[in-house]
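The complex appears here minus one protein chain, its other protein chains still in place.
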Amino acid sequence: MATETSGTGETEIEQARRIIQEHQEQYSSPFSTRYGSKEMRRIWSRRNYWDTNARIWVEIARAQSQAGLVTPEQVADLDNHKRGLDVDEIDSREMDRTNPKYTGHDGLAGISVFKDSAPIGGPVIHRGCTTEDPFSNTEGLLIKDSLGLVEVKLRSVLAGSADAIDKTKDLVVMGWTHLQGAEPTTMGYRLARYGQDFLLDLMYLKFLQRNLRGKGIKGAVGTSASFTELLEKTGMSAEEHEKRVMDALGLEPVLISGQTYPRKFTFLTIASLAMIAQTAYNFAADVKILQSSGFGEIAEPRAKKDIGSSAMPFKRNPRHSENIKSLARGLATNIMRAWMDAAEVTLERGLEDSAGKRSYLPESFLAIDEILIRVDSIIRGLEVFPEAIKRNLKNLGTFSATESILMAVCRQGADRQDAHQQLDDHSKAALKAIASGKENPLESLIADDSYFAQYLSKEKVGKIFASVLSHIGDAETRAAKMANLIRERLSNPA
Amino acid sequence: MATETSGTGETEIEQARRIIQEHQEQYSSPFSTRYGSKEMRRIWSRRNYWDTNARIWVEIARAQSQAGLVTPEQVADLDNHKRGLDVDEIDSREMDRTNPKYTGHDGLAGISVFKDSAPIGGPVIHRGCTTEDPFSNTEGLLIKDSLGLVEVKLRSVLAGSADAIDKTKDLVVMGWTHLQGAEPTTMGYRLARYGQDFLLDLMYLKFLQRNLRGKGIKGAVGTSASFTELLEKTGMSAEEHEKRVMDALGLEPVLISGQTYPRKFTFLTIASLAMIAQTAYNFAADVKILQSSGFGEIAEPRAKKDIGSSAMPFKRNPRHSENIKSLARGLATNIMRAWMDAAEVTLERGLEDSAGKRSYLPESFLAIDEILIRVDSIIRGLEVFPEAIKRNLKNLGTFSATESILMAVCRQGADRQDAHQQLDDHSKAALKAIASGKENPLESLIADDSYFAQYLSKEKVGKIFASVLSHIGDAETRAAKMANLIRERLSNPA
Amino acid sequence: MATETSGTGETEIEQARRIIQEHQEQYSSPFSTRYGSKEMRRIWSRRNYWDTNARIWVEIARAQSQAGLVTPEQVADLDNHKRGLDVDEIDSREMDRTNPKYTGHDGLAGISVFKDSAPIGGPVIHRGCTTEDPFSNTEGLLIKDSLGLVEVKLRSVLAGSADAIDKTKDLVVMGWTHLQGAEPTTMGYRLARYGQDFLLDLMYLKFLQRNLRGKGIKGAVGTSASFTELLEKTGMSAEEHEKRVMDALGLEPVLISGQTYPRKFTFLTIASLAMIAQTAYNFAADVKILQSSGFGEIAEPRAKKDIGSSAMPFKRNPRHSENIKSLARGLATNIMRAWMDAAEVTLERGLEDSAGKRSYLPESFLAIDEILIRVDSIIRGLEVFPEAIKRNLKNLGTFSATESILMAVCRQGADRQDAHQQLDDHSKAALKAIASGKENPLESLIADDSYFAQYLSKEKVGKIFASVLSHIGDAETRAAKMANLIRERLSNPA
Partner (left out) sequence: MATETSGTGETEIEQARRIIQEHQEQYSSPFSTRYGSKEMRRIWSRRNYWDTNARIWVEIARAQSQAGLVTPEQVADLDNHKRGLDVDEIDSREMDRTNPKYTGHDGLAGISVFKDSAPIGGPVIHRGCTTEDPFSNTEGLLIKDSLGLVEVKLRSVLAGSADAIDKTKDLVVMGWTHLQGAEPTTMGYRLARYGQDFLLDLMYLKFLQRNLRGKGIKGAVGTSASFTELLEKTGMSAEEHEKRVMDALGLEPVLISGQTYPRKFTFLTIASLAMIAQTAYNFAADVKILQSSGFGEIAEPRAKKDIGSSAMPFKRNPRHSENIKSLARGLATNIMRAWMDAAEVTLERGLEDSAGKRSYLPESFLAIDEILIRVDSIIRGLEVFPEAIKRNLKNLGTFSATESILMAVCRQGADRQDAHQQLDDHSKAALKAIASGKENPLESLIADDSYFAQYLSKEKVGKIFASVLSHIGDAETRAAKMANLIRERLSNPA
């Protein structure tokens, strides 16, 4: 709290009440409290932001002490004060023109507060640096940590998927194209499709993690000119200085930079998150349809206390799925912003990325975090309604016998297109009958038709219709393979 | 504050410290403190959100009391308690499963807190309503108020533009196409171009304001069925009930709705803001170039204490312009989100808009608010550097005499394309000379050329080159007309 | 055809075969043949592009003849040759470096071909102009004509909507929120929602048409400097020169321009089309769901010869709806391109809009054209399946009695939230029963419950359940009002 410095004469409790009131009377982002995990919110907090910058300043001082430019006492003092900088005071020195230590610049505000709190090491903070030496690498570290958190959650979704696939790999369900009943498939095979996509998302995420680099410690335009001079005659090169700092931070530097880390990494990060969000959206959109009153085959898990709607207590709303879709759209459009920011850096740097990135970078991580939490809970708690599945298979699956009939007559030498036309006519008649409430008459329409009698006995026709529910090819085998493939990949840490 | 209800045994000061700490350890949006005006942040605060909902609940109760369903005492009680609902407690009852009054639903949480605070009127709150009866209209009112605030700021930018145009309407400057010196224009004429665009933006904003409608009071699927029943035999129709409430709120209802107000209005709102942002971006991008070291003709106003960069104290960064561009990109991509949300409502409603709209709607208003504040300050405080303007005119403007030469020889009967080719050759030679440090030799190259001698005397050629700085057509007149047009439109309130 | 000029010794038939082959061996856009009407494709053809430019050149010459700079014979000659310029030769002179008249510039290529075909007027073409004098106004005219075509089609969709609303205004159907059965509405009321949106789209379109302006005739940087000089001592001002030309073209000029017409108009045009596409998408997405095997209430009209799928002859695919959604997505993302192009004009002009606009502008019009054709055919030919509608109402509509029950007990003094909880419990039990194949037991669960017995007799409960299908409030009245409102607006030409 900015108690001491504000000098307003407020007591602590007055100040606290004022701050709480302010928080009620200003816009508050849903990503501050509503979406995302506590861990992810912590990564993107002001506390962690300044803690990380301070850590970098300490490592820079440490490297410079190894070059003899800074004393061990100074490093130790900085090290002792690097945690818990007064972040409200930093904000105040940046933005509050009434603050006597106002700087109008976030970097200088941070340096100034750190310096005040570390009287011995303070004077050597930030030597040779431009603001983006600490800031860029802080952002790099936050991205790295966040990607790690995303990976953990994505792996959990995949593990849950593998189990769900295995459990339902032989559960025959209607397959749908254009939202029309098509041919049967199995639920596990369908789930394996999302699993396959999530696995590809994981591969891209890992690829990004392997290739992600920080700015390093390269000064104002990336040439390390200031460090080259600062380190002159110390026997330490700018490159070695950079290496020491970055090794300590655990972040590999790029070879070449402008003033900041390459903005292409921001783009790649958002693109990677948006890829995951894409699979999640696809999954959620399908859940919403299958959970609809019209399909009714599955449902999201629902906590006991959950309420459908204030006016319609009976509703079973796919609230997680709709929420996932909503958040995912934000990730999709954030790709565009990140693209623009990376596509127009303006020589050694422009500031066009700055204001935007302050929200879209953290919020992209918080959104994917929330999305994965919800996908995980759906995939692990999915309710399945076998009665509805059977009803849909019976009403619509019957039609898919036409494909087997088509195959069978073709094997007997029929012309494919002629047969197709005949089946089309009978199907239309059957649909009409069903619409008027009758039972699906398709089997007898075909069995009694002299065209088909040329190629197939009534008995054969009957057999084909009977077997329609097992007309699922190798869906089960392939679903099982995918579950195994997922588990195999998950056991591989790289 | 949730002091009483939280039941944690914390003292108020302990609680306050905890809350402050939480705010440091969670993500905090730049739109909570950094961008946008206090007024705009207040509109989109939790406080105003619930105050507005409460106001709607009161008006609904009042209308129902006029139908005899609610007593005047109940209305009075609600009216007395409608301001200052405990918003932290509402959040808690929605989201905190340990709260004994947990609802898991924001609407029910709000009702529950309002009810607790108004013991007499409480039981009649929300009668006949679905959550979106208060919520949709609250959002409509917030949008309406925000558009009003945007209008005020846009009008200020336009007024500032008119003055700036007038002041510089006859200041001859180099005109640039493809960032190449082209022909002279005037600074006021250029500013009039942004002014013309902002004026069009204002017309669209006003058009939206005239056409904006709220949901009205229509229940779960827009049919007013619940109100029709509730009001049965009271002599008041659902339509009259709606009219009373909406008249009191000052928001006209749509004729037809689903569960919510038409999402097309969200799209139109964002599109209108993004249009303004587009003009601002164009203006800011041009300022950045003209302020660059290479052009140097103008500069954003700069406060005394402003700092260029921590490592390079001499820099004169176009920080407002870059910030405007950054925020504007967010508005541009928000159009896409709003488009998607309006394009897939899913019959009487889906929830895909919900999570997204919680941030992109307020933040779009806060972003445009910040953008307009900065544009306003630039346009009113723009510094102009006449020396640099003259240097650019001299170096590059000379070339634009070629166009007058072209006109002159054509008037004398020369073939346009032949003359064009000749001028092209001389221009290339002149550019080469300049690149090697010599003075621009273009005039003598043309004056001494026998081809041109057919049509123009040396004297005439000299006159044309001399007049090049006044080669600005009707730029001044038109700029003045635009300044007047802006003022005329601003004086028209509609 | 480029027969004469190509000088390759090909016979005409050889050349024709070559051209046809080339068209098979290069990429061919679906917008050349597949999507959009013939009229819209004609507007955006090379033929019409050059015809329109030629028309502008003629009007410029005519205005200049009125100023005495050009002879009537020259104007007449240009007028006689303005139609049917050899567009393949223009392309060749722009792009084919082996063409002896190669220019490398589309404007010069057009001028050169026009000049060759009009030996008397040729030399005076394009006097005082920059390429964007003809080009910008040509684009303005194409946009204007295209918007007119869009308006015609949108009005047809609205007229069809009004009829469809009237026809189904009292057809009770299940209303759905979150794809869960909610409360009944009427089909006409639902259609009125799309109609209301399309009406708003029409209002925006008309607003754009009223505000659309062309560049006018203002030269290289918008100052009319070249025309001011050209017209010196003729007694005609540059402004009057512009007015004569633009009046003849039927396009009002902007007051201020850079080299081109303001790119904001491109943005507004695309935004207006994307708005229409948004309503169409929403409509199509709903049709797809309601046509799905799970809902089955309606279907797109289908031509006799239409085929569902090559493998599954029985399918009734919502092909028009899916096509509409697909094309609409392109319009949505084109907003972003147009935004970028308008947001970065780069002082008096940059060329960043050029390559992109060559495809996204025509294709946006062709896409909306196709979309409106398909929406029109669906809305006018929509098949309705009353049996499926009844089935859905029976299965799910029963639940909506809970809202009436809630209203009724509240009127009798029950606490809203308590009652809500009770109904929630019973609804869950009923859903469970239905899932296991039983009949919806909700009515008896409530009728037999002592809590509800406090407020309602069994008889009353029975009455409420019986009336559930008429629980549609004022849906019919409002739907009829919307149909009338649409017709009223359509009868208004402005």
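For reference, chains read A, B and C in written order, and residue numbers begin at 1 within each chain.
The rule we apply is simple: contacts are C-beta pairs under 8 Å (C-beta built on N, C-alpha and C of every residue); 3 or more make two chains touch, one makes a residue touch a chain.
All of these numbers come straight from a predicted model, not from anything done at the bench.
Among the residues A:Leu141, A:Val245 or A:Ala274, only A:Ala274 touches the chain that is left out of the figure. Among A:Met40, A:Ala63, A:Val87 or A:Leu108, only A:Leu108 touches the chain left out of the display.
Considering the whole complex, the residue from A:Leu179, A:Leu393, A:Leu423 or A:Ile446 that touches the absent chain is A:Leu179. Only one of B:Tyr35, B:Tyr49, B:Trp176 or B:Phe198 touches the absent chain when the whole complex is considered: B:Trp176. For chain A, the residues touching the absent chain in the complete assembly are 69, 108, 111-112, 115, 123, 125-128, 175-179, 182-186, 189-190, 192-193, 195-197, 200, 203-204, 207, 211, 218-230, 237-239, 254-259, 262, 264, 267-268, 271, 274-275, 277-279, 281-282, 285-286, 289-290, 328, 332-333, 335-336, 339-340, 342-351, 403-404, 407-408, 410-411, 415-417, 471-475, 478-479, 481-482, 485. Residues of chain C that touch the chain left out of view are 1, 12-13, 16-17, 19-20, 23-36, 38, 40-42, 44-48, 87-88, 91, 95, 97, 102-105, 107-108, 111, 126, 129-131, 219-220, 226, 288, 303, 305-307, 309-312, 317, 319, 322-323, 325-327, 329-330, 332-334, 336-337, 340-341, 350-360, 362-363, 366. Counting the whole complex, the residues of chain B in touch with the unshown chain are 174, 176-183, 288-289, 291-296, 307-319, 322, 336, 340, 385, 387-388, 392, 395-396, 399-400, 402-403, 406, 420-421, 423-424, 427-428, 430-431, 435-437.
Here, only the chains that are shown with their structure count from here on.
Ranked by distance of CA centroids from chain C, the top chain is A.
No other two chains have as many C-beta pairs in contact as B-C. Our note on geometry: chain A versus chain C, Cα centroid distance of 33 Å, whole angstroms. Note on chain placement: the centre of chain B and the centre of chain C lie 25 Å apart, centres being C-alpha means. Multi-chain contact residues of chain B (touching two or more other chains): 108, 111, 126, 219-220, 226, 332-333, 336, 340, 350-351.
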